[in-house]
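Partial complex: the chains shown occupy the same locations as in the complete assembly.
Letters A and B mark the chains in the order given here, with residues in each chain numbered from 1 onward.
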Amino acid sequence: MADPRFFTPSGPLGLDQLAAIAGAEPRPGAGRARAYRGVAALAEAGPDDVSFLDNPRYLDAFAATRAGCALVDRRYADKAPQGMALLLTDKPYKGFALVARAFFPDEQVRPLRHRSAVVDDAAKLADSARIDAGAVIAARAEIGERCWIGPNAVIGEGVVIGDDTRIGACAVLACCLIGKRVLIHPGVCIGNRGFGFAIDPEGYIPIPQTGRVVVEDDVEIGANSAIDRGMGPDTVIGRGCMIDNQVMIGHNARLGPGCIVIAQAGISGSTKLGRHVIVAAKAGLAGHLTIGDGARIAAASGVMRDVPAGTSVAGIPAMPAKQHFRQVAILGRLARGGKLAKDE
Amino acid sequence: MADPRFFTPSGPLGLDQLAAIAGAEPRPGAGRARAYRGVAALAEAGPDDVSFLDNPRYLDAFAATRAGCALVDRRYADKAPQGMALLLTDKPYKGFALVARAFFPDEQVRPLRHRSAVVDDAAKLADSARIDAGAVIAARAEIGERCWIGPNAVIGEGVVIGDDTRIGACAVLACCLIGKRVLIHPGVCIGNRGFGFAIDPEGYIPIPQTGRVVVEDDVEIGANSAIDRGMGPDTVIGRGCMIDNQVMIGHNARLGPGCIVIAQAGISGSTKLGRHVIVAAKAGLAGHLTIGDGARIAAASGVMRDVPAGTSVAGIPAMPAKQHFRQVAILGRLARGGKLAKDE
């Protein structure tokens, strides 16, 4: 059960309400009269909880769960424990996400301008915004409706933040335009001067970076990530991108809509990602590359060349994933003392 | 010598005092009448310093040191320079650590509630705690005896911090319970929403993360590390874990007691580490793995499978370390033009 120190579930919710929320169909019979109070994984759920089965690997846990209700594909319905309420759907995980959000909606933003926040007279703040203690908002910054600027966050001159966006504590934003419904976690640094300089025997000469960072709507950026501003062109994070913790994105990089970049990955300057590219944890992309729509970059890989749309790459240097796994297998065979067959 | 701008040694300490502190036995003879004022490595130590020999590789440095006193295993005692005082022990490095801590104890916490700190009326602070300038402490947070909350740190609603714990400047804590004698360095982010969402063509649907981060007693967490809260279960950092800088730990991960996680390593969601696991620098662990007690993960490795207790793994993908080094050797031989012998 969620710790009430941190989470207060709304609800309870009845089976028909849950079905409507999840876009699912209640199985006739059990559970209609009951109400549910929360969500949990199969192994941890109790009679008041809604759970889900998304992967047949967990059929045993499904058969044994104490959950009062579960979202499940109809083909597995007959594996459910006796008496459990079922919500039938071909997207159980999506349904679970929607139900969980119904029980635990994002905290509403209460308007606030904390007395210890420092807001420049030339900043424009929506009355509905919440500015927490110690936040610093510089001249000409614009903060949209229902924005939430966390404690000790720093919003630089001219930064524009769209409606319903939340900026975590101690995040630092400069030279950037942030869209609507964006979630920026604590400690994120956006808009610093990109790492560009002329190399000269007398010393490096930093090149002014006069582009911006443009973060489109519905993006999430994880804790302690860093996104540098462009050198002239902008650095762009496309609509709906999900960026995990400690990710680094260099100057002039462009991510198309819906990319997923997992923890500790890095994208070097001027590299362009298409739509819905997945960059797994700790992967690194060299600069000036083009990564096609829907490409998948495996964890801990090092991408030195363009990646065509729809392909998966792995390894350092990254290559088509199948080829990489074949190399891994062959090297393993050699090390185990196997001969190289003729056809290898 | 330690820069007095930053460090003030206590002391001086005599040989018998040092012996008691280190659990060591003074060699009869030299040095009893003297007092010592600090600690240093063999090469840098002077007559007022205590040093140590822990590794026979440094016997030459030991023979040449100007240290006034050294902790050493008795079998190397006869290699010491003439007239140097010796403290005999079978744990010279532990002894050195204890002696160093006697000269340079942690700074005592003086009670303070800085006028510029913002403490919610509904927070509970021990009178003996120190709350530095600009710190923000939200409603219902609980701060234990002799805690030290650094400048501009942010403690979220309901967060509980045990006695004698120190939180670095600009660290951000939410949805977490922190034990006693924990040391959290600056810039650490704990308790953010884990990276979990349902993938759907209409957009990603974040899943509420209603677990906590539980940091047990005596843990250290390095600068700019990030630990996400659980999705339902908690993320747990076991008693006495040592976590270095820029480490990332995903939601639902569990570290048993005494794990060591070195800089820039990452542990993905739901992965469980047993007791005293060592994860070396830059290693990455995939999600949902089980790593047995005492396992050792080599630097820069990528762990995709469970690791049995007591084993060492290396490589991307990680494999038993011996096998990995054999692969490295064979590939090296091939590249140098060697033939594959039959028995390989």
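Methods note: a contact is a pair of C-beta atoms (placed from the backbone, for glycine too) under 8 Å apart; a residue touches a chain by one contact, two chains touch by 3 or more.
Given the structure is predicted, the values throughout are model-derived calculations rather than measurements.
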- Message: For validation: placed chains = 2, all identical. Expected total copies in the complex?
- Response: 3
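FYI, only the chains that are shown with their structure count from here on.
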- Averaging only over C-alpha atoms, locate the centres of chain A and chain B and give their separation in whole Å. 28
- Query: Which positions of chain B touch chain A when the two form their complex?
  - Reply: 116, 118, 134, 136, 138, 140, 152, 154, 157-158, 160, 170, 172, 174-175, 187, 189, 192-193, 195, 197-198, 200, 203-208, 210-212, 224-226, 228, 231-233, 246, 248, 250, 264, 266, 268, 282, 284, 286, 302, 316-317, 319, 323, 326-327, 330-331, 340, 342-344
- Using the touch definition up top, name the residues of chain A that touch chain B in the complex. 2-3, 5-7, 38-41, 44, 91, 93-94, 96-98, 100-101, 103-104, 114, 116, 132-134, 150-152, 168-170, 185-187, 218, 220, 222-224, 240, 242, 244-246, 258, 260, 262-264, 281-282, 299-300, 316, 328, 331-332, 334-337, 339-340
